[in-house]
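With one protein chain removed, the remaining protein chains of the complex are shown where they sit.
Per-chain residue numbering starts at 1, and chain names A and B are given in the order in which the chains are listed.
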Amino acid sequence: MSTTLLLVQLLNGLQLGIILFLIAAGLTLVFGVMGFINLAHGVQYMVGAYLTFHFYGMTGHFLAALVLAMIAALVLGLVLEWLVFRRLYDRDHLDQVLATFGIILFLNEAVKVIWGPVPLSVPTPEALSGSFFLMPGLLYPSYRIAIIAAGIAVAVLLYVLVMKTRIGMLVRAGATHPDIVAALGVDVRRLFMLVFGFGAMLAGFAGGLAAPIFALEPGMGDNLLIVAFVVIVIGGIGSIKGAFVAALLVGLVDTLGRTLATDTLRLVLDASAANQIGPALASMLIYVLMAAILWVRPQGLFRARSA
Amino acid sequence: MSRTLSTTAPPRPTWQGLRLYSPAILVFLGLALVPTFASLGAENYILGLVTRLMILAIAAISLDLLLGHGGLVSFGHAAFLGLGAYTTGILLTEGVFQAELIVLAVIALSALFALVTGAVSLRTSGVYFIMITLAFGQMLFFAASSLAAYGGDDGLTLWDRADLFGTDLLHTRQGRFYATLAVLLATFVVVNAVVDSRFGRVLRAAKENPTRVAALGFDVFRFRLAAYVLAGTICGIAGMLSALQAEFVSPAIMSWQRSGELIVMVVLGGMATRNGALLGALAFVLLEVWLADLTVHWKLIFGPLLVLVVLYAKGGLAALLRPLTAEGRHG
Partner (left out) sequence: MAEPILEVKNLDKRFGALVVSDDVTFDLQPGECHALIGPNGAGKTTLVHQISGLLAPDAGTIHFAGEDVTRLPVHARAARGLARTFQITAVVPGFTALDNTALAVQRRSGTSFRFWGNAAKEAALNEPAREALATVGLEAKAHVPAANLAHGEKRALELAIALAMQPKALLLDEPMAGVGHDEGRQLLAVLARLKAHVPMLLVEHDMHAVFSLADRISVLVYGRILASGDPEAVRADAEVRRAYLGEAA
């Protein structure tokens, strides 16, 4: 394997990690503050992607479509919170899992009805359709660079929000001492709604960003949701920092694993066996990583609150 | 929880035991008659559907041992269906036709997978446990999707049939129906016996108060791990039956939605009750068939229905049937 290819794979891994972070951040915030496990977070990502597709069709302008999709995702998140989720905060995890599972079934099917089961795509925005010159012999698509940049910007923004603002202070306190926050006279319901809406918007943003690089299809959020779970389990539930570190780790391990596993196996096995086992092994890698980390640290790398 | 406290069980006469299980007895009698009535029309469809129903019931009953009696919300139970199905599919493809050998392999692999993943998952609790079991299930799903030699994403058609001790019992739909019915009955009897046993008592106590149970001197982890292995193994056998019945295996059998559906069945029927998981599987499949008959987009109805059940009708079918069965809680 050439160095250039390795670098490209590193960047791909980074980019996957960034998308995972955007999904995991909302998930872990919502869990950290409300102790609420939201399986429907993945379909909110999917809806964000489809809305971007929809608004792109209307406006013909990617950035406008992305912004409109984020607003619509926010509205959808708040409506779901109002209709269903707020009735679940006091319930046990099983109830939360089941009810949000019902929402997944509904939204996946609704997307299929509205936009059809056939995979759709959103073109890469004009201004970012070129390639970026990184070094001699290494061109990397500008749009993917933009995703990485946008993700890092969001991570910085989140860090500032959580560490430097009053709401962030409440969010952090809420993650470790929810009863104290309530006792401070903070309107917990409004705080919950705010955090929930914000998380939904982040998921929608991730979906919109991913729309030009992944195929849009019903259920596209489900698999990513579970990988996002792996991310927050590794990072420690409720920890934004943990989510960031773990997302990049998982993104890199998954991408590099898929590239390297077969080649590495060829060193010890014959080619056909390596071709057989390599992909299967590569797809299991992040879960094995999760198991290994949990074996050493059952609370994940940066745990913020007890589950 | 108040329902579990309503009555207690001083030694009960046998007829009360029969009453407790009356819904299940009716279901089993009905199932035994299905082949007779199926021969009147649409035989293949009905036998296939009911066999599939019974397979899901086996999986659901095994899951209830964890979910209902152990308080362990495992979101990766369908992985064992997949493990059993793929073990069967791969062995048949590779020329192993003896069902008795296949079942041994299924048991060994399911137990091993449960032991390893359970040992990791059970070190955690609460929402971690949910996410980790989900992740392990997904791991197996992707591993199966990558098995290019055995169909990959598209799945694997089984051209050969298994022989049971040299007979062609499993070659016909009727034979597979009765074999599945026998396994379902055995599962029902075994799981209910385990729940009543010394082991089951520790498991149930640990669900309500693990600290107290540890302070009595029980290593809660070992009991939960044993339950996890037992439930996984039973579900693996259900997976084997599924492969034999459909003569086809694909990763879809262990999708995470399937794990979710198994939980729905248990909750719909009533967790930690005698007949709940069986009735829940029955209700789920019939509801699915009925709704799918109304519209191909039946999930548009089923999804919100599930939300409503969770919000307003916890306790499941078993709660509705309680006056009939006089079911209380045993220690």
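The rule we apply is simple: a residue touches a chain if its C-beta (ideal position, glycine included) is under 8 Å from a C-beta of that chain, and two chains touch if they have at least 3 such contacts.
Bear in mind the structure is a predicted one, so any value in this text is a computation, not a measurement.
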Contact set of the excluded chain (shown chains only): B
Candidate in contact with the missing chain, chosen from B:18, B:33, B:214 or B:289: B:214
Sole contact to the chain not displayed, among B:49, B:205 or B:319: B:205
Hidden partner chain, residues of chain B it touches: 1, 4-5, 8-11, 193-194, 196-202, 204-205, 208-209, 211-220, 223, 226, 230, 329-331
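Everything below uses one rule, namely that only the chains that are shown with their structure count from here on.
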Rounded Å distance, chain A centre to chain B centre (Cα mean): 31
Contact footprint of chain B on chain A as seen in their complex: 31, 35, 37, 84, 87-88, 91, 93-95, 97-99, 101-110, 112-113, 222-223, 226, 229-230, 232-233, 237, 275-276, 279-280, 282-284, 287-288, 290-291, 294-295, 298, 306-307
Residues of chain B that touch chain A when the two form their complex: 67, 73, 75, 117, 120, 123-128, 130-132, 134-136, 138-139, 142-143, 145-149, 256-257, 260, 263-264, 267, 297, 299-300, 302-307, 309-311, 314
